[in-house]
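A single structure is presented below for examination.
In this view, the complex is presented without one of its protein chains, the others remaining in place.
To keep things simple, chains are lettered A and B as they appear, and every chain counts its residues starting from 1.
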Amino acid sequence: MLKEKYQAEIDEILSRYPVKRSALLPLLYMAQREEGYVTEAAMQEIAGILKLTPPQVYETATFYTMLNLKPVGKFHLQVCKSLMCALVGSDTVIGWIGAKLGIKPGETTTDKLFTLSIVECLAACGTGPMMQVNDDYYERLTEEKLDRILADLRQTGTSSLKTGPFMWPEPAKPGA
Amino acid sequence: MPKYEPILLKNMLQPGYAGSLADYERAGGYQAVRKVLGKLSPAEVTGIVMKSGLRGRGGAGFPTGVKWGFLPKDYQGPRYLCCNADESEPGTFKDRQLIERDPHQLLEGMLIACYAIGAASSYIYIRGEFVLGAKILETAIKEARAAGYVGKNIFGSNTSIDIWVHRGAGAYICGEETALLESLEGKRGLPRVKPPFPATHGLYNKPTVVNNVETLANLPHIVNRGAEWFASIGSPPKSTGTRVFCVSGHVKQPGNYEVPMGITFRELIYEHAGGMRGDKPLKAFIPGGASAPFLTPDHLDVKLDFESVALAGSMLGSGGVTVMEEGTDMVWAALRLMEFFYHESCGKCSPCREGSSWLVQIMRRIVNKRGRMEDLETLTDLCKNIAGRTVCAFGDAEVSPILSTLKHWRQEYVDLIQAAETANLIRPEPVGTKH
Partner (left out) sequence: MPDQKPETVRLTIDGTTVAVPKGTLVIEAARRIGVMIPHFCYHPKLKPDANCRMCLVEIEKMPKLQTACSTPVAEGMAVRTATTTVDDAHKSVLEFILANHPLDCPVCDQGGKCDLQDFSHQYTPTTSRFTETKRIFQKEYFSPLIETQMNRCVQCLRCVRYCDEIMDVKALAPVGRGTMTEIKHFGPHELDCEFCGGCIQICPVGAITSRLSMYEYRPWMLKRADTICTFCGDGCRITVQTKDNELIEVNSAHGAGRNNGDLCARGFFGFHASSHAGRLTHPLIRREGALVETTWEEALEFVAAQALRLRLAHGPDAFGGLIASRCTNEDLYVFQKFMRQVIGTNRIDSSARYGHLNGIQALRRVQGTHRWTIAFEDIVAANALLLVGTNITETSPITGLKVKEAVKKRQASLVTMETLRPAVDTLSNIANLATQHFQTHPEQFGNTVLGLLKAVVEGHLVDASLAQQSPAFVQRVTEALHGISWETLETATGQPRTQWAETAQLLAKAKRLVVLVGNGILRQPDAEATTTNLLDLLILLGKLDQPGCGLGPLAEENNDQGAVEMGAVAEFIPGPMPLNDQPARDRITSVWREELPRSPGASLPEMLAAADKGALKALFVIGENPVGTLPAAARAKEALAKLELLVCQELFLTETAAMAHVVLPACSYMEKDGTFTNSEGHVQAVRQAINPIGDSRPDWEMVSAISVLMGAPLEYGDAREILKEIRDVIPGYGLLGPTPTPPKVDQSIVTRYLDEGSALDISARYAVHQVVKPADAPFTLVLTQSLFHSGKLSTRSKGLLELQKDGVLSINPSDAATLGLTDGATVRVSNTGGAITTTVKLRERVPAGVLWFPEHFDGEAKELAEWTIDPRTQIPYFKRAHVSLAKVS
């Protein structure tokens, strides 16, 4: 139960909005943080907190791509495939990941470590190809970087190759 | 050193500048809002912004001061400011930089806007993927709150303004201002039917202004240096100030470049972004994000301002300039964007919902060499039937890649279809339903 664990945080979230329903996305995020995905029980509980019906929570939850209604791997690799990244090789990156992890987009490795998703533009078009792993961006991907990232994730759960704040002002190397 | 004086990116270009409150104040931050609070009337602030000629940087380019002026003067209840940080237009990545590198600049801009429109609460609607950006903003707000810049009785005045970060959760359409409001209200991000406009019936049905991050970030500078100063930059009178253009694609140095409006695409691409990768000839570019129709090398000397780009048959949009070199498959490029629009169509209105799925299917067939000549007519027809008939501007946006590539590179479509014919790849398509 979220309420028992996070009453103070829930109260703080509710205090930001004059209308309860506005807290829906923040609470869905909280649920996802807790379990890795939004469970049915969580949706029910959130409905209760916000005085909504469960279908109202459900309709909102299913609209947004970042809310997982099913479990995903520990590391959710989300590779941008929109045109701008595609121009600089995102399809290749997807191919690499597929080959290295043996999964197709939408699939999770059997050890439940990695899920591969193909996503639309993540606003890092100047530093493509790129991917987001859980909360972190990894930009200007190369095969060598990718290998290191996957190895780091496996070993330490994160990687120093993650980027941000915004990759600036260092300009891209000419020809990169 | 950049060729033009940067305004929005100025602080962050300083070595060691990390965007903290101390950094920002050292660079002269929070002076503008001090100048304004209690010293100028909200109407005077709006007047300054009107005079500056500042136009929205979110896509539509609507004059900011005029938008503020639409709020009902005599309305007693609450009003809201929403900062649109949804930045999801493919090809656009400037707001992320402004947020992650200089969050207080945005906050100060928001305080000024709130004061001008009489809003005591404001929300930054930031796309869910910007986890880092949201954290940075939260930290900045905390700093500002601790310093008494956000919250009750700012700078001892009787003005109170609160700022909250509200994360989206993955939906491009939530950048559309009314979908943003729906989403902020905890609903599905479906655009509302307009009128009524947010100015009268916005967040929680209250008068509301939605402004883009870059738009708001300009405000402290306008206040500090005056409307006349701002209006003299760029290509006045209609396109004043600088813009942060996001250059992506086949250039040597992709990235954000803040330049005055009115320079040419040639200058932006060849001087600032380092020219074409591998020095190949340029084949095509998108001047203002995925929603803007493609342009050709013939348009390289078009000026980067609202009117000139519109005249060239496209739009300045969000300032995302995507460059494609010779050899890029334009039908494929159009399909990529069409897939984006198909994925992001919210599904509210039939032309967009059904049209996007239909268009993407035809485009996939053509790219997969299973096209038919009559597809070209169908594509054009469908696009025309979507544009202008949808609830929001998404409909107009989604047809621009196909319409503009069909216009400029029709032969590539024809070649693909003929390849299909000559390879005798045409199999009869299943007609009708399976159920």
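What we mean here is this: a residue touches a chain if its C-beta (ideal position, glycine included) is under 8 Å from a C-beta of that chain, and two chains touch if they have at least 3 such contacts.
Being a predicted model, the structure only gives us computed values, none of them experimental.
J.: Of A:Gln56, A:Thr108, A:Gln132 or A:Ser159, which residue touches the hidden chain?
T.: Hidden-chain contact among the options goes to A:Gln56.
J.: Touch as defined at the start, partner being the missing chain; which of B:Gly28, B:Pro72 or B:Gly388 qualifies?
T.: B:Gly388
J.: Please pick, from A:Ile13, A:Leu28 or A:Ala47, the residue that touches the omitted chain in the full complex.
T.: Of the candidates A:Ile13, A:Leu28 or A:Ala47, A:Ala47 is in touch with the missing chain.
J.: Among B:Leu219, B:Cys349 or B:Leu406, which residue is in contact with the omitted chain in the full complex?
T.: Candidates B:Leu219, B:Cys349 or B:Leu406; residue touching the omitted chain: B:Cys349.
J.: Kindly note down the residues of chain B that lie in touch with the hidden chain.
T.: Residues of chain B in contact with the hidden chain: 171, 188, 193, 342-351, 353-358, 361-362, 365, 378, 381, 385, 388-391, 429-435.
J.: Given the full complex, what residues of chain A touch the hidden partner chain?
T.: Residues 40, 43, 47-48, 51-56, 58-59, 62-63, 69 of chain A touch the chain that is not shown.
We adopt the following convention: only the chains that are shown with their structure count from here on.
J.: Averaged over CA atoms, how far is the centre of chain A from the centre of chain B? Could you give it in whole Å?
T.: 22
J.: Hey, which residues of chain B end up touching chain A in the complex?
T.: Residues 12-13, 19, 78, 87-93, 95-97, 100-101, 121, 127-132, 136, 164, 166-172, 183-189, 204, 246-250, 252-256, 274, 277-278, 290, 320, 322, 324, 328, 333, 336-337, 340, 343-344, 346 of chain B touch chain A in their complex.
J.: Any idea which chain A residues touch chain B in the complex?
T.: Counting only chain A, the residues touching chain B are 16-26, 28-29, 50, 59-60, 63-67, 81-84, 86-88, 120-128, 132, 135-137, 164-166, 168-169, 171-172, 174-175.
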